[in-house]
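Missing here is one protein chain; the remaining ones are kept as they sit in the complex.
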Amino acid sequence: MKSVEYPSRYAVRKRYAQRVAFWLFRFFSLFIAFILFAILGFIIYKGAGVLSWDFLTKAPSDGMTSGGIFPAIVGTLCLMAGSAVVAFPIGIMSGIYMSEFASKGWVVKFIRLMTNNLSGVPSIVFGLFGMALFVKYLNFGDSILAGSLTLGMLSLPLVIRTTEEALKDIPDSMREGSLALGASKLQTIWRVILPMGMPRIITGLILSLGRVSGETAPILFTCAAYFFPQLPTSIFDQCMALPYHLYVLSTSGTDMAAQQPIAYGTALVLIVIILIINLLSGALRRYFENRLK
Amino acid sequence: MKKFFEAIVRGVLTCSGFVTSLVILLIIGFLFTEGAGLFNEPMVEEGYVLALNKENDVSSLTAEQIKAVFDEDIVNWKEIGGRDMPITTFRLEDVERYFTVEELGSEYEHVGMCIASLIARSPGMIAFVPQSMLPADAEVRYIDDSTISLSEVFAGTEWFPTATPAPLFGIVPLLAGTLWVSLFAILFALPFGLSVAVYMSEVASERMRSVLKPVIELLNGIPSVVYGFFGLIVIVPLLQQGFNLPVGESGLAGSIVLAIMALPTMITVAEDAMRSCPRSLREASLALGATRWQTICKVVIPSSMSGITSGIVLGIGRAVGETMAVLMVTGNAAIIPTSIVEPLRTIPATIAAELGEAPAGGAHYQALFLLGVILFFITLVINMSVEYISSRNKYKLR
Partner (left out) sequence: MNRVLLSILCGVCGAALMSAYAQRIKGSDTLLPLTQELSESYLKRNPASEIVVTGGGTGVGLASLLENTTDIAMASRRVKFGEKMKFAKAGFDMIEEVVAYDALAVVVNPENPVNELTREQLEGIFRGKITNWKEVGGEDLRIVVYSRETSSGTYEFFKESVLHNKNYMSGVLSMPATGAVIQSVRQTKGAIGYIGLAYLNPYVKALAVSYDGGRRYVLPSVKNASDGTYPIVRPLYYYYDVEKAAMVQPFVSFIKSADGQCMVEKQGFVPVRNEDVTIK
């Protein structure tokens, strides 16, 4: 009897185990989505009331208890632009080199290892480095320039990797076709490879901007100003930045109760920027994918 | 001409290919030169000396002993190898307790003489005074001023970077705090990370995946300072009330926040690894009558183990290096943690909190760079091990 019954009971048990396990997985996944929506919801709920045109376009006043966060928004945009200027050209060139020129073997391995290592370096170490090199050694002082350079270094690995991967995925037949028509290697890259890889490169670049916009630790000692109500006029000015402003609002100041709504508002603006960037890169990716089909 | 141009472009591209290596070299160079300077710094604050009475035969003290003496935790010279007499400490600010304004002179020109005579007549006194102030022929002995030693830093259990006369730069509590909070963060994140990775790669429908993928991306994109803010405003009070803790800012709050932050990295890498598990392996298992769950457990997970491990290790890397969120929620008490509900202090938080206030070029400043070097090497080791793990896997599949 038993030997007949055993497989079916076993079958039941294994189905049961599967059902439990899958439900557990589903639960955990939903829980993670819940965490995200809890954080977003909380900040949107608390911050939405503060958001107004004035909040977005005025400088902070009365010891940060009223007014807006305009200089911080502008500062963050400046830093994003600055880091883009630093990281994009070098990063894209480096990516092209990795995918098109570097002879397979130890050179590529070595560079990839270094790029991976660089992407693992904690942001505070970039802050230390930026302070030692740009602020002190090159004597830029605390400035948008020093901040942008530091943030640029930080986003380099991401730019390089996305560029490399985008170009790698282009079939070799394209390269061969172009070369067969008598184009030089550079012409091939410039006319064929880059245009084809552009959509994915752009998506990667936008994502790296998102990363830059939220970083606090690297600009702590290289750029961020606690209070600078005017807009920066040159790259040697300091500037306010949203993440640092949020940090300041939530840890210091005279009147925490009056500051908290502004802190929520700042967090919300920061999150909205990140959201826009994420949606934009997603939409772009989908748009280009459809067009390719 | 065209050839020449091409050569230039090629050269520029090659140069840019090595830019990350250059940055890493620069990081190592700058961090090291600043950090290594710490060991050339004198133990006692620069420009100052510790002066003793001529009769006193104690000639050297460690930084910890100096701190204990000036904190009046050590009150007799025999505790630190001297003769049996009580210790009297003297700082410059105490000068008005011993001398009148007339004695010191209208422009304090006699201060040095006064202090020297005071030390000469009080046998148990230890005085912390600027060197330039004491006259050259003063009848006093000085404590030998050695430089800060390696063992004091790497085995020291106290972090008092601004203590006078002798700052203490023991990194053990900071290192322990960093590892402790990261360990718990990974323990919290592990069940979630693995289940979500398995779910997304094996179980979820295409629609569910298209919902979860952006969720994970967004979790990854939220700035750390926002996590810190959320932790400070929501998680800390919640834990404090929920578990009735004496302190809300604790390693626990830190590791929960870190767990959330480490999740996206873990999930993405582990999921990629599982998805790249060959279809033939899965089909073979299913064909043998295994359920999907059995296939996942016995085939998919073991075969993508190295990728999953990489994900976990990268998650640890993220947790170890995280700065702002930890700074805001862990309470930053520089003690070696004994439980997770106590406050602790991590290396990145220490750098972020103290660098702004440390006088540039001083011992404290250099100590913080040394912390940066240590942090850099921890993450370097983590990255290298990820590299090693994934290269081993490629070999196996071939």
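Should a chain be cited, it is by its letter among A and B, assigned in written order, with residues numbered from 1 in that chain.
Here is the rule we use: a contact is a pair of C-beta atoms (placed from the backbone, for glycine too) under 8 Å apart; a residue touches a chain by one contact, two chains touch by 3 or more.
Computed from a predicted structure; not experimentally measured.
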Selected residue (touches chain absent from view) among B:Y48, B:Y199 or B:W293: B:Y48
Omitted-chain contact residue, chosen from B:G248, B:P264, B:P348 or B:G372: B:G248
Residue in contact with the excluded chain [from B:A334, B:I347 or B:L375]: B:A334
Positions on chain A contacted by the hidden chain, ascending: 61-64, 135-136, 138-143, 145, 224-230, 234, 236-238, 248, 250-257, 259
Hidden partner interface residues of chain B, rising order: 12, 15, 19, 22, 45-48, 67, 70-72, 91-93, 130, 132, 158-164, 173, 232, 236-237, 240, 246-249, 327-328, 331-335, 343, 345, 353-354, 356-360, 364
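By our rule, only the chains that are shown with their structure count from here on.
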Chain centre separation in whole Å, for chain B relative to chain A (CA means): 24
Chain B-facing residues of chain A, complex: 14-15, 17-18, 21-22, 24-26, 28-29, 31-33, 35-36, 39-40, 42-43, 90, 93-94, 96-98, 101-102, 110-111, 113-118, 120-129, 131-133, 136-137, 153, 156-157, 160, 184-186, 207, 210-211, 213-217, 220-221, 243-244, 246-247, 250-251, 260, 263, 267, 270-271, 274-275, 277-278, 282
Touching residues (chain side chain B, partner chain A) in the complex: 2, 6, 9-10, 12-14, 16-21, 23-24, 26-27, 30-31, 34, 191-192, 195-196, 198-200, 203-204, 208, 211-212, 214-219, 221-230, 232-234, 260, 263, 291-294, 296, 314, 317, 320-324, 328, 348, 351-352, 355-356, 360, 368-369, 372, 375-376, 379-380, 382-384, 386-387
